[in-house]
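Here the complex is missing a single protein chain, while all its other protein chains stay put.
Chain nomenclature is as follows: A and B, assigned in order of appearance, with residue numbering initiated at 1 for each chain independently.
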Amino acid sequence: MFKKLFGSLSGDNKQENQNYEAAQTSNDNYEEDYDNDYQEVEYDPETLHGTHYAVEDFDAEVAERAEAWIADERANGENPEEKDIQNIYFNYRRAVYTEWNNCDSDQMIRFEHANSLKYTGVQTSGFVKVEDNNPFLEPVHGISLRDYTAMCLKISAGIDYQEVCKAMGIESVIWEELNTIWPQRMGEDTSFTVTTLFGQYYAENVTLPQLENLKAEISEEGLANLERIKTDRYFYEELAGARQAAYEYGIDGAQWILDNFGINLADFQSVAMQWMTEQNQNWNSEDIIEFSNYQQEKQKEYAAKFAEEQGGNIADDINF
Amino acid sequence: MEEKKVNSFLNRLKEKAQNQSNYGGEIESSEAQMNAKDCPNCGAGRAKQDGITHCAYCGFEFLSVKLTNGVYIKKEDNSI
Partner (left out) sequence: MFGLFNKEKEEAFPEWYAELQESQERWFSFLEKLEAKMEEFATVAIPELKEIMQSDDDLYKRTFHRVYSGVNGQLSNIREKARDTYEEKIDNLYYQLNSQVSVLSKHHNLLSDFRGACSDRHNDFDDKYDYWRKQIDKTQERDLEIEYKKILEEYETIKNKFNCTQCGGTIEIEKIFLIETYISCPYCKTQNTFAPSTQGRNLQNIARDLAEQRTAHLYEAFEIENDKERILYLQSHELGLTRIHETDPKKLKEIQAKIDDLEEQRKFAIQNAPKLRQIYLRAMYDEWNKITPDLKEHNEKMYQNQLKY
């Protein structure tokens, strides 16, 4: 039921941004050039701008450089479209930020995430900015997005939706309206606030007092494994890789994780969101590459195991 | 020889897929249904003009939430 929602949380919602983000795989470090007068830059905890300049000055500098470039283009007979203009601003923001803060590209990415709503109109998990009176966040039949997420968590964990409705004091008719309207809002909101916030709540495993008594069944082994994927990133990546491999061999990954590790889909997705949010907040390209490689390695290992159960891959006997 | 391998792989794949249970249980196909719930407190039926959140006779709370405009539900459906 929530596969579509998770698709948009983890990657698809960035499709409009693909014009802008090149894969940041290396961490460019300019700090060596300034060894002698190096002073630790202090960053504002919310905006991640350096505290030694004003944000208005930053925005003005970016605008000045960008508009000069655009004027140049026009003088040469080119007509930059809206998308091109946004790209130009995007690149100058990066340049000015890096210059003025004398920082590496990991810090620059963290800055971008913290300001994604302001500069690109799209939210980033871990940095969601919520305004009051956002019409997309109005409660639906008195149920807020946070409440809705708490209900979804219980249902994905395996609890009967009728039980959840009863605990919330509503009937199934209301639940079905909630389950129609909240996803609609996620689709309509082009800033992805609803989607990203839902993801954040999911990652936080939000709950409500009235739902506390509804506990999904989880074995002791499952509980232990759940604790482990929350704290041991390598173990989490191993299971994520195994899950991918399972799908490639015709096995439902979610069911496989439940059968072999006792962890249900809701808990697994919640932890996945936690790691992703943490990654955004503490962007470190070296770590990201390491974990990505590790997951792929594990995926290959498990794929080999699944292949064996199938009698091998069909092209095993073809060699160079 | 090679043809067998491709066929046997496919058959095993099919079998495994068919035998695996769907996550969250099988979805049972159900027919359309119509039901009415009387007030569990006083036994009265629920009438449209009284709204759907509370019983018009004894005030029993069917729905503990305030309804807004939804897909089919309207905020006028709130009992006064």
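Operating definition for what follows: a residue touches a chain if its C-beta (ideal position, glycine included) is under 8 Å from a C-beta of that chain, and two chains touch if they have at least 3 such contacts.
Not measured: the values here are computed from a predicted model.
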| item | value |
| --- | --- |
| Option from A:43, A:249 or A:283 whose C-beta touches the chain left out | A:249 |
| Residue numbers in chain B that touch the chain omitted from display | 2-3, 6-7, 9-10, 13-14, 16-18, 20, 22, 26-37, 45-49, 52, 71-73, 77 |
| Positions on chain A contacted by the hidden chain, ascending | 16, 171-173, 176-177, 179-180, 184, 187-188, 190, 247-252, 303, 307, 313-315, 318-320 |
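The rule is short, and it goes like this: only the chains that are shown with their structure count from here on.
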| item | value |
| --- | --- |
| Chain A and chain B: spacing of chain centres that average the CA atoms, whole Å | 30 |
| Touching residues on chain B, where the partner in the complex is chain A | 2, 5-6, 8-9, 12-13, 16-17, 20-24, 61-68, 70-73 |
| Sites on chain A touched by chain B in the complex | 1, 138-143, 158, 168-171, 173-174, 177, 180-181, 249-252, 254-255, 258, 265, 310-312, 314, 317 |
